[in-house]
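The structure is given below, and queries will be raised subsequently.
Apart from one protein chain that is not included, each protein chain of the complex appears where it belongs.
== chain A ==
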Amino acid sequence: MAGWLDGNLVGFVDGIAFGLLLFTIAVGLSLVFGMMDVLNLAHGTLYLGGAYTAYALSDGTLPGLLLALTAGALVGALGGAALTWLTQPLARRGHLDQAVLTLGITFIVADLLAAAFGGEVLPTDPPAALRGTVDLLGHTYPVYRLVFIAVAACLAVLVHLLFERSSLGALVRATVADRDMVRAQGVDIRKVLYGVFALGAALAAVGGVLGAPTLGPGPGVDESVLVLSLVVVVVGGLGSVRGALVGALLIGQVQTLGVALLPQYAPFLLFGTMLAVLVVRPHGLVASAVRT
């Protein structure tokens, strides 16, 4: 048992790192879809926007990373606001129209980004201070990924507190539960919608900045990130922070420990897990607190 643990320790820790990256990306998709009922398939593009921001601003220093994080959050928030504005007219026309519109946007933006940055995956190294490896009970592990775990865990706690514990979160949940009642209180519903969308999008872009050394910016990254996010949302359950976290951590472990333990099934593990979860719990592992 001890040997088994030792042999898979790195995989387990890395599963947490990868899972937290997926959480940072996917939580916005889950909240916007689950709470605001807007299906945003341009979510991977928001990640890509953050990753390119990291490439453009990363100069190998910690201030450079902080600058990239700020700029990335801004790019993401603006992108989220723009997407809210674009999808608003389709609010009553169902998810298929939203899917076509937002997917169309991803293709246009992907082509623009390819024209601006070229067709290659671009190098984005973590700050010099966070490069190198540490000894993890006898195994080598990249320092940057450990730091990433700490930062992403803080983000997860903050997002949880914001949505589940703060009065702002209460307002959002109330809006989801009964729009008319909240409107009757004199609250501008659109501001809530814009706010949640911008926040979710900013998180995806921040994920892009932090994740760039792992999932570097390049053509096609937006699609793989979108698919992973959709799987996380489907597995975790829509519209709850806890659901996104549970789904992301599970998929993170499936993609690291699972792949290491069952290499011959590696190509099927991701969607196999999703299928298994859907059969047992059609609405995901964690049901939304407000919409069930």
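Just so it is clear, contacts are C-beta pairs under 8 Å (C-beta built on N, C-alpha and C of every residue); 3 or more make two chains touch, one makes a residue touch a chain; residues count from 1.
Methods note: contacts and distances are computed from a predicted model.
A.B. asks: Which one, "ABC-three component system middle component 8", "Beta-ketoacyl synthase", "2-oxoisovalerate dehydrogenase subunit alpha" or "ABC transporter substrate-binding protein", is the UniProt name for the chain you do not see?
C.D. replies: The record for the missing subunit names the protein "ABC transporter substrate-binding protein".
A.B. asks: Which residue among A:121, A:147 or A:285 touches the omitted chain?
C.D. replies: A:121
A.B. asks: Please pick, from A:144, A:163 or A:197, the residue that touches the omitted chain in the full complex.
C.D. replies: Hidden-chain contact among the options goes to A:144.
A.B. asks: Since one chain has been left out of the picture, which residues of chain A touch it in the full complex?
C.D. replies: Residues in contact with the chain left out: 7, 10-11, 14, 18, 34, 37, 39, 41, 95-96, 99-100, 103, 107, 111, 114, 118-123, 125, 133, 139-142, 144-145, 213-216, 218-221, 223-224, 226-227, 230-231, 234, 238, 255-257, 259-260, 263, 266-267, 270, 274, 278, 283, 287-288, 291-292.
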